[in-house]
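Reading through the structure tokens given below for one structure.
Removed from the display is one protein chain of the complex; every other protein chain stays in position.
Each chain carries a letter (A and B) given by its place in the written order, and its residues are counted from 1.
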Amino acid sequence: MKFKSRFSFSGFLILLILGVSLAAPILSPYDPNAIAVGEPFAGPSGKHWFGTDDLGRDLLSRILYGGRITILIAISATAIALIIGTLWGLTAGVRRGWIDEFLMRTADATMAIPQILFALVSISAVGASVISLPIVVGILLSPTTARMARSAVVTELASDYVVAATASGIKRSRLIISEVMPNIAPQLLVQLSINAAAAVMLEATLSFIGLGIQPPNASWGTLMLQGYAKIWNTYWFVFFPAAAVTITILAFNAYGERIRVSMDSRRSSI
Amino acid sequence: MGKFLLRRATSSLIVLSMSVVLVFMSIRILPGDPVLAKLGAATEVTPAALKALREEAGLNRPLLVQLFSWINRALNGDLGVSYFSQFPVTRLVAERIPVTLELTFFIILIAVVFSLILAPLSTLKPGSIVDRVIGYFTSLGLSIPGFVIGIIFILIFSLQLQWLPSRGYVPLSQSVGDNLRLMILPSITGGLTATPYLVRYLRASMLEIKQSPFVRTAEGKGLSNWRILFRHILPNSLVPTLTMLGLIVGYTLSGVVVIEYMFGLPGIGSLAIESSFKRDYVVIQGVALTIISFFILTTFLFDVLCGLVDPRLRLTKEQKSEV
Partner (left out) sequence: MKNALVVNNLSLSVPSAKGRVTVVDDVSFDIPAGKKIGLVGESGSGKSLTAYSLMRLIKDPVQIDKGEIFLGEKEILGMSMKDFRHMRGNDISMIYQDPMSALNPIMRIGAQIIESIRLHSDLDHGQARRLAIEHLASVGIPEPDRRIDSYPFEMSGGMLQRVVIAIALSGEPKVLIADEATTALDVTTQDRVLTLIDKLAAERGLSVLLITHDLGVAAQFSDDIMVMYAGKLVEKGSVNQIFSHPVHPYTKALLDSRCDYTIDVTKPINSIAGQPPRLDNRPDGCVFSPRCEHVQPRCREGVPPLISVQDRLAACFRAEELFHVEMVK
């Protein structure tokens, strides 16, 4: 039997990342935007754990503050995707018929549009901000969420207890809110986790091509772009934000996977 | 097969036309006036002149009419004119697309080769050390942004070892060797980004096929594990994987945007990014349309390929016999 408990390393890591981002002002040794607090391009040292950038700013502080922006964007984007996607999928799954057909074909069509291009157009039109980025990323993540929600709802509606409850005359809307929704919640949680990972990835990618939060503030993606531009001077600069992004995505993906596996094993043991 | 093709083609066309409408709408919904954009922000115009220009551009007509005339022109190869350079978008795209297609080809080639090695290796003995190591790398690969892989390769092969250039492009027609040398890093970067998806899918599909009764029949014949793997399990898992591969080709086509940009390759991805900085929406629109068409075309072609590989789809069931 596999070791299974409520504690998981990925969950712990997510909490840690969230906690550190929240506590950035307390934890940061320097002002993230203060220049020349150290020598430019200094490697990691006792004074600057992650080294400094081209303007002599403390990278640890910049990454701690950058995490706040990245995580904030990821969480808001995930929430937006959850709301749009769930409504989209629920409507399709509950209504069925031509509404379903139309909504799902729209999802297919949206997914055929290259994400980056959609982001390119919309963000260059309205400008990158902590408002526009989550909306764009959230919209991009909603069709996959809609598909997941739809298939979960369709499966759930076909199950014996729903058929029985419908036959006994319970109102459909009540049934969906009180019975179906709680049952698809674990699947939504998996999607939520995957979406958070995808959101961090998208934000990083957009920032990397210059469509992210504008200087002097910086998300992890922006820091990577700056670091990449100075890769010939030092590689510490790009290394730390890249590591932060990768670990965060890994944690969200692993957490989603973990819930999915425990969900599957619970189902198969019944 | 005919019926299958027809059904598949119809649904492709539906998705295509819906995405075309979405592209048209998204550009229209966004703030920013195409006429103003065309004139450039610095130009001062009177409201009257603006109105005249709008009428000339057909922007005062109903949206639906605009949509159809736009589609009509697109079908005739007219994707509009760049606000910035005044070149036809079709020409800009045509100039740049060979780079994107070449890169995509190499990326898919690398991903397919890696997957065909890694997935069978990991299914030979599920749960073994080899399987677990491949599993860890797959999870890691799914979590590293593509450009981070690119950065790692540039650090190692360009900065440290100085074996390969990190930026630039030479057309194939000019020098095959130089072209390939410049394509190595971007191709491997993209290939490694696509590989985990393919490995994961192929592995799952192979493990499922491994449970089939016909695999037991093959074992019962006395065949070796390798022969069963490559003669029975792999061909059967390739059928569903081809559909997945079609999707991956499609995603790669749009994913190369970032790779082209970071390695300085003049493909349509870089074109889109450059245009976005200049707010040259007509060009982005043209690139989007091109990529979407390729995306839908490849997924369609891979489904057809899937039908060619699977005799159940290829042949009609006319010759069924009864005992």
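By our rule, a contact is a pair of C-beta atoms (placed from the backbone, for glycine too) under 8 Å apart; a residue touches a chain by one contact, two chains touch by 3 or more.
This one's a predicted model, so the numbers in the text were calculated from it and none came from an experiment.
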- Item | Displayed chains contacted by the hidden chain, counting the whole assembly | B
- Which of B:99, B:134, B:218 or B:242 touches the chain that is not shown? B:218
- Note on the structure: chain B residues touching the chain left out here are 212-214, 216-224, 231-232, 235-236, 239, 309-312, 315, 317, 319-323
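Assume only the chains that are shown with their structure count from here on.
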- Would you pull the chain B residues touching chain A in the complex into a rising list? 14-16, 18-19, 21-23, 26-27, 30-32, 139-140, 142-148, 151, 154-155, 159, 250, 253-255, 257-258, 261-262, 269, 272-273, 276-277, 279, 281, 284-285, 287-288, 291-292, 295-296
- Message: Help me check something: in the complex, which residues belonging to chain A touch chain B?
- Response: 105-106, 108-110, 112-118, 120-126, 197, 201, 204-205, 208-211, 224, 228, 231-232, 235, 238, 242, 245-246, 249-250, 253-254, 257
